[in-house]
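Complex shown without one protein chain; remaining protein chains in place.
Here the chain labels run A, B, C and D in written order, and each chain numbers its own residues starting at 1.
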Amino acid sequence: MTHKKQVGLAPGTLVYTGPERHHDISLTLIDYRGEHFDERTIAPDDASAALLAGEATSWLDISGIHDVALVDTLGGHLDLHKLVLEDIVHPSQRPKLDVYDDASLYIVVRMLSVESGAGSGRNAADLRIASEQISLILTRTGVISFQELPGDVFEPVRNRLRAGKGIIRNEGSDYLAYALLDTVVDHYFHVIEYVGDRIDALEADVLARPTTETLARINRYKREVLGLRKSVWPLREVLSGLDRTDSGLISERTKTYLRDVYDHTIQVVDMLETYRDLLAGLTDLYMSTVSLKMNEVMQVLTIVGSIFIPLTFVAGIYGMNFDFMPELHWKYGYFMAWGLMATITAGLFFFFRRKKWI
Amino acid sequence: MTHKKQVGLAPGTLVYTGPERHHDISLTLIDYRGEHFDERTIAPDDASAALLAGEATSWLDISGIHDVALVDTLGGHLDLHKLVLEDIVHPSQRPKLDVYDDASLYIVVRMLSVESGAGSGRNAADLRIASEQISLILTRTGVISFQELPGDVFEPVRNRLRAGKGIIRNEGSDYLAYALLDTVVDHYFHVIEYVGDRIDALEADVLARPTTETLARINRYKREVLGLRKSVWPLREVLSGLDRTDSGLISERTKTYLRDVYDHTIQVVDMLETYRDLLAGLTDLYMSTVSLKMNEVMQVLTIVGSIFIPLTFVAGIYGMNFDFMPELHWKYGYFMAWGLMATITAGLFFFFRRKKWI
Amino acid sequence: MTHKKQVGLAPGTLVYTGPERHHDISLTLIDYRGEHFDERTIAPDDASAALLAGEATSWLDISGIHDVALVDTLGGHLDLHKLVLEDIVHPSQRPKLDVYDDASLYIVVRMLSVESGAGSGRNAADLRIASEQISLILTRTGVISFQELPGDVFEPVRNRLRAGKGIIRNEGSDYLAYALLDTVVDHYFHVIEYVGDRIDALEADVLARPTTETLARINRYKREVLGLRKSVWPLREVLSGLDRTDSGLISERTKTYLRDVYDHTIQVVDMLETYRDLLAGLTDLYMSTVSLKMNEVMQVLTIVGSIFIPLTFVAGIYGMNFDFMPELHWKYGYFMAWGLMATITAGLFFFFRRKKWI
Amino acid sequence: MTHKKQVGLAPGTLVYTGPERHHDISLTLIDYRGEHFDERTIAPDDASAALLAGEATSWLDISGIHDVALVDTLGGHLDLHKLVLEDIVHPSQRPKLDVYDDASLYIVVRMLSVESGAGSGRNAADLRIASEQISLILTRTGVISFQELPGDVFEPVRNRLRAGKGIIRNEGSDYLAYALLDTVVDHYFHVIEYVGDRIDALEADVLARPTTETLARINRYKREVLGLRKSVWPLREVLSGLDRTDSGLISERTKTYLRDVYDHTIQVVDMLETYRDLLAGLTDLYMSTVSLKMNEVMQVLTIVGSIFIPLTFVAGIYGMNFDFMPELHWKYGYFMAWGLMATITAGLFFFFRRKKWI
Partner (left out) sequence: MTHKKQVGLAPGTLVYTGPERHHDISLTLIDYRGEHFDERTIAPDDASAALLAGEATSWLDISGIHDVALVDTLGGHLDLHKLVLEDIVHPSQRPKLDVYDDASLYIVVRMLSVESGAGSGRNAADLRIASEQISLILTRTGVISFQELPGDVFEPVRNRLRAGKGIIRNEGSDYLAYALLDTVVDHYFHVIEYVGDRIDALEADVLARPTTETLARINRYKREVLGLRKSVWPLREVLSGLDRTDSGLISERTKTYLRDVYDHTIQVVDMLETYRDLLAGLTDLYMSTVSLKMNEVMQVLTIVGSIFIPLTFVAGIYGMNFDFMPELHWKYGYFMAWGLMATITAGLFFFFRRKKWI
């Protein structure tokens, strides 16, 4: 999350603050009601007219927020509050629900997805999770969604709309907003599963070859999981806020469905907390693996040293040059020395065996 | 907890997401009121008729949720909300209480039991606790329970119903729901006791032979205890939710009993927290055991090295080949060298004794 | 806390679940009002009649709960709720306040005391704190108290009643209940003081001779202090619950006194938390003591090794058998070698001195 | 905090439980209103009369609570609740606000001060903070303050009263109580500054010469800071309780001032928490310093050992007595051996240099 807005600008001044982007911005409008279904790409200037066009429920999906002039024009056509526009072009918002008037709700939610790019470089083994800001504006007649990039997780919703499957074509804009939120949250489970797999791989690494890089990786994973938690946790408040809202924009029936999304969100947060505990446990495991390796190193030194230092001493004794050293002249003196050394070795071997070091 | 629902499906689309299962699904219906008692296996199509059959209280128990068509049919017969059906076939719910209308309550609770399978493989010493989702639907005339697998902890309740023991035959469906919840929670204590025994065994392992595997095991136990806590903790809210509910489905008398179950739940959570503390302590104990073993290793090296390195030096001195070395020609030179070495050894021995290293 | 109730028993079925006990159960009844005072042992069958006997305030004290038949009979005579009886014979309750009807309050509190038995065996140095469940039933005309064992901390209350000291003889049953609770909480301070003494002794042990057993002991103390906290903490809720109760069973005057007990309870919890911090600090202290001992061991090895390994090398040089080694034939060669070795020793000695290792 | 009240005494029985004290108890009465000011020492029996004497605001300050008879007499004269008297003579209360009736408030606050005594003995470097219990009784006509010892921090308030400075002479008893509380809290900042200085000194010690004593000291500081926090934290509740009180004893004007004291209390608590974090960091720093010292020790051993053990081996080779060892007979054999050893030494030196160990 970076925030590069120039300090002190008037609140109405739109400045895009996300990463640099140059793709074309596309506007797609879907109109539906019962049997009626219409999907088309429209020009920004037609947006307002299209949305107000009558009985159908409209979903206007805008892919790209880096062209602030376009967003500004759209905002003007759609009569959006200046602060809503500002939030839309600052793609580092926490999930939130803003109520500016009785006629519309402004919802920010974060779409998470596993990045497809192959890993390379120093952080190749890191979690590669893309987080995109989705701004939803819910009015009585439709939903306007702003995405940062083309490509999204909403295709199943479009397919349901196209196919007329389920009850979606017969429900209003609130149900559409629910369907979008539900899809976003369902997608979290994919991300969660991916994170779980990476953590398992990381645990294997910790046990096999712990390096400082491994610990740095544990730390980066922790931070990433924390970041995910921050993307998901406030969504609970958003959903319970939608449940409590009495603006009439959301029907009791849809609220029932939103409570289901709420339950799923809690499950996601639960699993993220489990991951956090797992990662804390990995730090301990890492420290212990390093300690045990040290133990192993020391044991080798201790065993080798404890056996050969006394033996060398024995050899040193009989390397002395005293005039009078009777053993040197014994017939079996040399073999006696070997016997003495063998005895010492056996004794120490037995000692280490008992200590379970060998 | 996994969640494999395909992203973006319409909420009404039932997809079973638990582990693959193939056993037959059985439906058992128990009708009772005062002296009246009837227990029989029924076909799915008779379920609705059976439940609405009149004055008796009915308990319809369904073992198996992997046949979504069956669940869907049942749901249709029993007029259950689509989201309830979805939750029933997603066996990864947290305990929860959903109120969809005034006529019924939907309760999810997790039945825990010690897995009977003998341990083998890498995680043989792990906690083997099975967690099964129990969905209860409480209506004015009966209780419908969905279980994932045949075999449950409800046999004592059935026996009480069969025997007409206690007040159960004279109470309504709310008391039956209480009896089921009470049995589930009572069974938690068995699981808790099992966990306690395993932790004691683990502590013995830590003290006797700490390996990295031991620490990994502590971590897995921690995770498991955390998982248990997550299965039990939300039950508190469910029970206090039942206590606060004013739908008229639950009598004041039964609420008194539910408060008793609530107390037991708190006891379970208390004990799980004690276990968590125990396991945190085990990590410390493990680290300390490893440290002490290291100390022991180093002491052996230090003692052997400190005694024999100086002795070897003495031997080295008298192994020098200087032309003029008077000691070499002394009559008792050799014995003097031994005496010197004995003195050094005694001194160091005394030093180590004082340090309490020997 | 163990809980051995058979799973699924009907709530009315009384089964004693505490440790096995065989002592006789005694019932003592004290009647008083102003000048009137009467203390006698009674038979279970007379309990009900005695309690309802008129104007006096009655205190019926029952020592022993392992005879469930007796408790059941008593419960019948006194018209107690089945769940109250169940809780009374399950001596593992957390402190709690149950209100079953307007005529009586059911209070559970835990009496703590230092066990008198002399320590022996592996855990001899452990905290020896006995925890006994006290169940109080407060009605408008009296208090019934159930204890697990004969012998209690209530003797001072009895003495005040006998002596007619203070205002106790002129107050009602609520004041009596207060006096009992106050006595229990006052006794906590004795236990707290004992725990503090043991922790001081443990700290001395940690500094003097840290072994793995010491750390295991710290862990056991932590667990014990945690257990104490769990016995005391819920009492706060009980006392504030009594303060909020509007059943008319407790007068405003007595509530003032109960708030005083509440303050004492907070003090106890405060001190237990201080102990918890102390014990956490002891773990650090232990780890550090072990580390420092290791440092000391390594320093000895380093000093001995660093001095004698170079000296042995010097001796080794002059033990070589080259044909041409001029030093060997110098007149003062041998003394020169000693001089060289003395110089090396002095240099290293000076180095270690500067490092403060010697 | 100790609590030596005999268990089970009637609540009205006063027993002093603080440390043994023998100084004389003095009572000072200050009467003031506008221009009127009168300060005198009075006898206990005159206290009641003095306080009720008329229009002036009175401040009765009592230095010493170990004479329970005196406190009892005073309590009788002043019509104080038995429990208030009990709290006054048990100088281990947490800060609290008790409202016994509409006519008076009972406030307990702890006066902290740096002990003047010079340090000696084992804990000489410990924090030396004295904590004294101040009991304030605020009535409509005056304030009664009980202190444990003569000497206090209230002299500036007396001076302001004597000088007639500020608005204090024109305000009522609530403002006087505020002035006393404000002075106590202002004094906390002195203590806080002293603690900060000691922690800085401790950090220097940790870096310079870490011993087990140093860690024990960190632990004692932690405990002390925790103790301070416990003396200050509940004061927040006292002050917000005073702000919420609607007894009419405290005017809105004075409440504004009390909120200022509340802000200061929060600042003190904030700083204590900063200290707690500092001390936790010191534990890490200590552990690390010890580890680094160990590293240093091991590096010396490793460098000396790694250089001289191979050299000694070379010397050993040429000390062998084989009949046929050509090098021994080479003309420059001896110098070749030296050259070999110099090469080995240089290689290892270069290796250690690269490792940055030398």
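As a convention for this text, a residue touches a chain if its C-beta (ideal position, glycine included) is under 8 Å from a C-beta of that chain, and two chains touch if they have at least 3 such contacts.
Just so it is clear, the structure is predicted and the values come from calculations on it, not from any experiment.
Across D:Asp79, D:Glu155 or D:Asp200, the single residue that touches the chain missing here is D:Glu155. Seen across the whole complex, the unshown chain contacts chain D at 153-157, 159-160, 165-168, 179, 182-183, 186-187, 189-190, 193, 203, 207, 256-257, 259-260, 263-264, 266-267, 270-271, 274, 277-278, 281-282, 284-285, 287-289, 291-292, 294-295, 298-299, 301-302, 305-306, 309-310, 312-313, 316-317, 319-325, 355-357.
For chain A, the residues in touch with the chain missing from this view are 1-13, 81, 83, 86-87, 92-94, 96, 98, 100, 209, 211-212, 215-216, 219, 222-223, 226-227, 230, 283, 286-287, 290-291, 293-294, 296-298, 300-301, 304-305, 308-309, 311-312, 315-316, 318-321, 325, 327-329, 331-334, 337.
The rule we apply is simple: only the chains that are shown with their structure count from here on.
Residues touching across the chain A and chain B pair largely diverge in numbering: under half of the numbers involved belong to both copies. Rounded to a multiple of 5, the Cα-based rotation taking chain A onto chain D is 145 degrees.
If you average the Cα atoms of chain A and of chain B, the two centres end up 27 Å apart. Centre-to-centre separation of chain B and chain D, using mean CA positions: 43 Å. Multi-chain contact residues of chain C (touching two or more other chains) are listed as 287, 291, 294, 298, 301, 305, 309, 312, 316, 319-321, 325.
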